[in-house]
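Before I ask anything, here is the structure I am working with.
Only one protein chain is missing; all other protein chains are in place.
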């Protein structure tokens, strides 16, 4: 089981702030493929990988990263703090 | 008549904060020559022109500047504000 | 080091006073305060900031640790708000204290540039009742390059 967490317009478009899923994916990229096959909301949100970022266990990382030790995978647009 | 004003170690070495003098000098450089002939305190203080700066009527300027309209000529070391 | 991620509005002059009281043998103190622009009557109704609890605090703490390693700074403070913010209210502040001015300025600018693009905050503006997520700018991303050129 891994927790998926969504922020900003990604949260709004997917329609929930988080969900727990079972997955056979071993990388973020594979996980995204799985999600995009599942529902059109995911395929719309995750179609363009330039538009969002990923953090595993609260650390920024990239789409090639392994999720084998992931408790929490978060997807969000580029940050706008400050 | 022109007012000469001294600051920092220049004031201390010349021994007074200001003085009014009559001069025939037309530039700062000529004025400095005149002063250096007058007394050893001036020749010691003004020997090395890299060590001090000049302002005419409270505006920073250089040693070639005319003093014909000068009411106030100030000599001081490089500033250390901030 | 003082890090606070909070919903409550803060008084930045009071925060500066408290921060400065703890300093010792410091020659230079730099502060930056970000304020919600726009008069309520004119354009912006309010701003809403979403964040990633936990990751936010960790990211900010590691940004400060990087700044301390890189510049000779004695202390640093970061306060960043989330939730609903009214025009004119402070959004966040950074303070850095060092022996010399250059270090204090550079560390403050470094923290600002990283907070803008690497701390997990997302701003939404509500203008005349219409909601809009603020886009990250290319300039903010490019600002980080300055700190990688060493």
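Details
Going in written order, the chains are labelled A, B and C, and every chain counts its residues from 1.
Simple rule for what comes next: contacts are C-beta pairs under 8 Å (C-beta built on N, C-alpha and C of every residue); 3 or more make two chains touch, one makes a residue touch a chain.
Since this is a predicted model, take the numbers as computed values, not measurements.
Shown chains touched by the hidden one, complex as a whole: B, C. Although one chain is not displayed, its contacts with chain C can still be listed: residues 11-14, 16-17, 20, 23-39, 99, 101-102, 104-105, 108-109, 112, 143. Not every partner is drawn; the one left out touches chain B at residues 5, 7-9, 11, 55, 58-60, 74, 76-82.
Following the convention adopted for this analysis, only the chains that are shown with their structure count from here on.
With each centre defined as the average position of its C-alpha atoms, the distance from chain B to chain C rounds to 48 Å.
Averaging C-alpha coordinates per chain places the centre of chain A 72 Å away from that of chain B. None of the residues of chain B touches two or more other chains. Among the residues of chain C, none is in touch with two or more other chains.
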